[in-house]
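Below: the structure, in structure tokens.
Note that one protein chain of the assembly has been removed; the remaining protein chains are unaltered in position.
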Amino acid sequence: MGNTLITQIYESIKKLLIYKPPKNPKPFVLDEIEKGRSDLAGPQPQEELNQAARELKTLIDYSRRLEELITKSISAFRSNDTAVIGRLPEEVEALKKVKDNTAPVLLSYDSAAEPLDRLVSPLLEENKALIDRLYNSDINKDILIRRFEIAGDQPVKAMLVFLDGMIDKQILDLGILQPLMLLDTGKTKPVGNELLTTISENCLPSNQTTPVSKFKDVADAINGGDTALFIEGVEQALTLSTKGYKQRGVERPQIEQSIRGSQAAFSEGLRTNTGLLRTMLPTNDLVTEILMIGDRVPQKCAVMYLKSVANPDLVAEVKRRLKGISTDYIVDLGMLEQFIEDHPGVIFPQMLSTERVDRAAVNIAEGRVALVYEGVPFVHIVPVTFFSFFHSVEDFSLKPPAGSFMRLLRIVGTLVAVILPSMYLGINYFHQEALPTELALAIAGAREKVPFPAVVEILMMEFSFELIREAGLRVPGLLGSSIGIVGAIILGQAAVAANLVSPIMVVIIAVTGLASFSIPDYRLAFALRITRFAFLLLSAMMGLVGLSFGLLVITVVMCSMKSFGMPYMTPVAPKTMAGYDTLIRGPVFRQEMRPDQLNAQDSRRQPAVSRKWTKEKPVGKKEEKE
Amino acid sequence: MNYQPGKMGTAEGMAIVFLLTFPTTFITTPATLINDAASLGWLAAFIHGVISMLSLLVILYVCKQVPGNLFEVCEQLLGPVFAWLIALYYAIAFCANYVLLLRQYAENTLITALPMSEFSFIIVAYSIVAAILVGLSLEGMARAGYILLPFIVVTLLVVFLLLTPFYEIYRLAPWLGLGLGTALFAGAKIAGINFGVAAVAIVAPSFQNNRTMCQVALLGMGLSFILRTMVVFFYTMLFGVTVGREKMLPFFEMVRLVYLGRYVQRLESLFIILWVINGLLDLSFSLYFALYCIAYLGRLPTMRPLIPVVAILLSHIAMIPEDVVSAMMDYAVIGKTFFNVGIYAVPVLLVAALGWKKRKKVKQWAAG
Partner (left out) sequence: MGCRIMLLVIVAAALVTAGCSGARETDEVGYVIAMGIDQGPEKDNLNVTYQLAIPRALASTGSSDSKEATEVITITASTLVEARNLLNTTIARVPNLSHTKVIVIGESLARQGVGDFVAPLQRFREFRGSMYIVVAHKSTAEDFIKKLIPRLEILPSKYIETMMLSNTENGYYGRSFLHDFYNRLKGGSAAPYATLVAATPKTGRDNPADTKSAIEKTDEYTAGNIPLSGGDGLTNFAGLALFKADKMVGTLTNEECRMVSLLQGKNAPTCFLAVADPNVPEKSVNVIIRLGRSPKTEMTMQDGRFTLNVDVMLEAEVTSIPSAINYEMTGYKEQLEEQISQVIQGEMVNMLQKTQPLGTDVVGFGYQARAMFRTLAEWRDIDWSDAYRDADIHIKVNTKIRRSALMWQSSPISK
């Protein structure tokens, strides 16, 4: 109608009275990706156009270089510069090689292939383009490319590619850039691959240099923190070791603390860990094989063993299993373990996980294989028996009676932790005649005022104990332990005073909890916690008969398990030679044989008389002749 | 000895033989022995153990000459028809053993441990656990049995020690009981309940060599019948003949009697764990070997699909006898007749066939 006064007044009144919700944009919803978007990685519909563009670009590069060469040779011939003329044939050779590379078939094949599958090209621009594509350098600000010229009679163009944050800047500056750019040896440098060898042997004081031809290896090296050196005209790149990322240092063990024994624990870096193991086992027999695990994001995994002791079949099997994994990314050694273990369905651990260096060293010396993973401060030992989980590192330093006593205590503690609540429940419910009369009446009297059945009581107390345990893990620092203690005491006391539970139940749960802390291995403790609940249910249903069912089934399951081909319950179940080190620890000078089940190459580790000094005469005054 | 993967050694074999023959001691066998032989019941136990051991050693002697497991040996010596019949016999024998033992064990659980539970529930629970154990491997069961052996022996010895105030040596008098001949004859008649010793020969290829199997026979069967003799001996000293022959569960009564003071009394509930595990392993082994024989009969490649089916069938058969006393009597009768064929007839047949074959070979040499 027009912008008259009436309409204006009408509009303003309408705007005043009618509520219009604010125009908010719709919230973000994570939908499925439609195919064919332009900013995704992977094959795209414009692929052919891109390919053609690349081909043309390469040809243009080639033609430009040809033009430069022609101009240079014309000016050299015109000015009669013999030095330059002398070098012309080599440059023609190089260009010819480049031309061969730019043959259409090869070009289209190369252009079509994924950047990772391609070989290093002699053209620096091509390599740079590939790096850009590979690392998305328009958006990825981590990758840095440093162009420079290698000093000499005829400066050669080169470029360094590295990831910011992963390299040690000092090594890069002083050990690589400085010698290449500034130190001029004055010799004429050869071209081609010999240039690379000369540079790496004569010019670079870097400690690890590897020539690589495939872009995949270049990418692996750059991802690992090394620097890649591309030289114009050379078909290979040189990877230089410049790792300098920050890592946690070697600290004390958090979980497996001990009073005696070394206090070094593994850290996150693979090389730190292998270095620590090497300090404990300084021998040339110790072999470290490194495998890359994971398809999309490969991570390094080291397999360490003593070559003259470990069973070669065992090593071969470990490597076979590791190579046979196909997955995106494995972050933790626990995940890796689940991929390669024999019985992933059974809750018992089949590898020993330790963060202590001396424990790993002892196991390697016995003939086992250690798995070290980048980024994980633990080392896994295979193969392992059930009884190894009860060994703690103090057993190695204490005398046999002390060691045996501690082991027996741990085993009894384990048994108590698993069986005590179910036995109490079974006897309470079904076999009241097993208790002495006073005890039975005391239990009955204590439970008079409690409104819950015994099963509910136990489950409640177990649940609250587990909550306290989890809470103690999450609360930071100093508060953690005190909350645990205070919570337990107050909870227990208040529950008893409120007649929610009987005092006997609190005692049983407390003893069980304490006993379960005596199990040295964390994962075994977890497995036994779960079996304890299963036993509890069986016992509530069928009394001690149910408990014996559970015990028998668990024992048979454990006896039929194998850990990397070694039965889980040796040396008790398949009976092998006694090694004085399973349940009871014997004197160290009598442990002459390695554990029999490992079938190591050399099963004797000490001669029969290992304390030779006992057979010889002591030092001192000569005895008088009689 | 060194451990060799995939094969069973003396320890596992010992566990198999022991657990196929000993757990009947925890049910009525001592009382039936006393019923037959009065105060010489222990001698009858000794005799039948010795006979079973000899029977096994004879079978093993034959196996040393001819390779393969028991059925293959029979095939070679006696011909395929006879071998099939012997396999059928063993299948039926193990099944019968399983059924009757299952019934008796379930009833015993009802009497001693869970008096108010439902009978079919207990039978089903036992069958399920036995089927699960058979589904796990034979080595697992044998090794678990081997882990259990020291506990059994130590527990029995501890029980015998704890009952010292109650022994009266003169309850074994008159020393000859019903007569020496009666005792020996009773022992020989009931040797059949140990027919399970043939299990060693049935899985002979799994053992390392014949010497291992002979060791198994001596150690396993020896331990079993010595312990049984001791149980019957001490039981007679505790209860005497007149009272002893009444009891349904001799071992349970023995353990009930332990009373040393205010605190060392009423220990029998703790022994429930022991004899339930024992009985379960006995049942599992019987089921395993029954399935093994059936798999051989039908030339089946594996027996795993049969496990749930056969377990369900046999548990239903176990519920057929009307009451536990008739089940017990059936077991004694079968033990004296059907099982005896396995102990007596099979070794004799095998030795005779071996002798015949050797003679034929000698004749061939002599002829040409």
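Annotations for the structure displayed:
Letters A and B mark the chains as written, and numbering starts fresh at 1 in each.
Definition applied: a residue touches a chain if its C-beta (ideal position, glycine included) is under 8 Å from a C-beta of that chain, and two chains touch if they have at least 3 such contacts.
The shown structure was predicted, so the numbers you read here are calculated from the model rather than taken from an experiment.
Only one residue from A:V250, A:L398, A:I411 or A:A440 touches the chain missing from this view: A:A440. The hidden chain makes contact, of the residues B:N69, B:Q104, B:S117 or B:S286, with B:S117.
Of the candidate positions B:V58, B:L149 or B:L178, contact with the unshown chain belongs to B:L178.
For subunit B, the list of residues touching the undisplayed chain reads 38-39, 111-112, 114-118, 121-122, 124-125, 128, 166, 168, 170-171, 173-179, 239-243, 246, 253, 256-257, 259, 261-262, 265-266.
Within the complete assembly, residues 428-430, 432-433, 437-438, 440-448, 453-454, 503, 540-543 of subunit A touch the chain that is not shown.
Simple rule for what comes next: only the chains that are shown with their structure count from here on.
Taking each chain's centre as the average of its CA atoms, subunit A and subunit B sit 52 Å apart.
The part of subunit B that touches subunit A in the complex is made up of residues 1-3, 5, 8-12, 109, 113-114, 117, 122, 125, 129, 132-133, 136-137, 139-141, 143-144, 146-148, 262-263, 265-270, 272-274, 276-277, 280-281.
Interface residues of subunit A, counted against subunit B in their complex, comprise 427, 430-431, 433-436, 542-549, 551-553, 555-557, 559-560, 565, 567, 569-577, 596-597.
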